[in-house]
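Structure incoming, see below.
Excluded from the complex is one protein chain; the other protein chains are retained at their positions.
And then chain A:
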Amino acid sequence: MRQEERDARNPAYTHIEEPDEPTAGHPTQRVWDMLGWTKKHLFSSIPNTIATLVCLYLLWLIIPPFLDWAFLSAIWSSDTPDACKVDGAGACWAFVEQKHRFILFGLYPFDEQWRPMTAVVLFIAALAASCYPPFWSKWLIPLWAVVLTVCGVLMYGGVFGMTYVDNTQWGGVPLTLILSVTGIGLAFPLAVLLALGRRSNLPAIKTICVTFIELIRGVPLISVLFMASIMFPLFMPEGVTVDKLLRAIVGIMLFTSAYLAEAIRGGLQSLPRGQYEAADSLGLSYWQKTRLIVLPQALRIVIPPLVNQFISTFKDTSLVIIIGLFDLLTSAKTALADPEWRQFYAESYIFAAILYFSFAFFMSRYSQFLERRLNAGTRR
């Protein structure tokens, strides 16, 4: 039955949402009938009606005051906190206006903050380009080499007339990005090797991988970071110091790799045995088989748990506060040290939360896109 015919037969029929496949038998099920829907789902029985009313009341209690606080009565701009301290004043976004550079860039010298800013923009642009399928080619490798070099030069300085800034002064968003992206980027290949090693037929390799994974998985990230920052230097010969930032990255990398390895192993196990046998019967070597047949299939199966771990690692970088690094959350907290602005912690944390959420939400959406795209051809 065609659309016009249906509409002609039933004049009261209002078609709002175009159904993907016209189902002639049940046209009403496909139409958004607000009154009917409300009656059916919210007020179908007495308990249901009570629950609906209670929920509506709770929403009424929470949402309008929040909107009032966050937007209507909010102080958006002010040089001093006095404007926020009057009666009836809402959120003091003026705090963020005043402190955003400290929250974003931490202790980085104020006059030089265009450098981390440029580095972050460049870094995110390169990340975005790498996420865009038409750009997937060998050119991404030299691109990343150039971007990382430029970012490094911008952050450290010491050349081209830029003053040298030691990485102990880095902080905020650049630090969080460096810790999470390099941590994840280095952990991923290590995790693939660990996952393959755990399934190896060679007892020595298998034992090493199992021991590593179980040891690292069995301890909290905080203790791994402590090990990296406090215990590790004790074992080093006198005079040899390893950069604190590097130690944190290595700690995060080891910790993340153990979890990623288990996720990847799940993918390896879910691959039918016939795939391994078909690759073997063609005469492919172990590494050819792994690279061309096994990993491309196994990794796309485990995209959800991988991204889960990526997001988790991204947020866990905030734990580096315990070894004295100044990541985004720490700088948001430290911005409150100013006695003038001390009371506006909610604003500070909401601002940091929005930044964390934007990155995490992007990762989540992107993984869904990637799953759909990679499965487009192989869906049965």
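Note that in this section a residue touches a chain if its C-beta (ideal position, glycine included) is under 8 Å from a C-beta of that chain, and two chains touch if they have at least 3 such contacts; residues count from 1.
The rule is simple: contacts and distances are computed from a predicted model.
Enquirer: Given the options "ABC-type polar amino acid transport system, ATPase component", "ATP-binding cassette domain-containing protein", "Cysteine desulfurase" or "Probable tRNA sulfurtransferase", which would UniProt use as the protein name of the unshown chain?
Expert: Going by its UniProt entry, the chain not pictured is "ABC-type polar amino acid transport system, ATPase component".
Enquirer: Which residue, A:203, A:218, A:283 or A:339, contacts the hidden chain when the whole complex is considered?
Expert: A:283
Enquirer: Which candidate, A:52, A:113, A:297 or A:364, sits in contact with the chain we can't see?
Expert: Considering all chains, including the one not shown, the answer is A:297.
Enquirer: Write the list of chain A residues that the hidden chain touches.
Expert: Counting only chain A, the missing chain is touched by 272, 274-275, 277-285, 288, 292-293, 296-297, 300, 374, 377-380.
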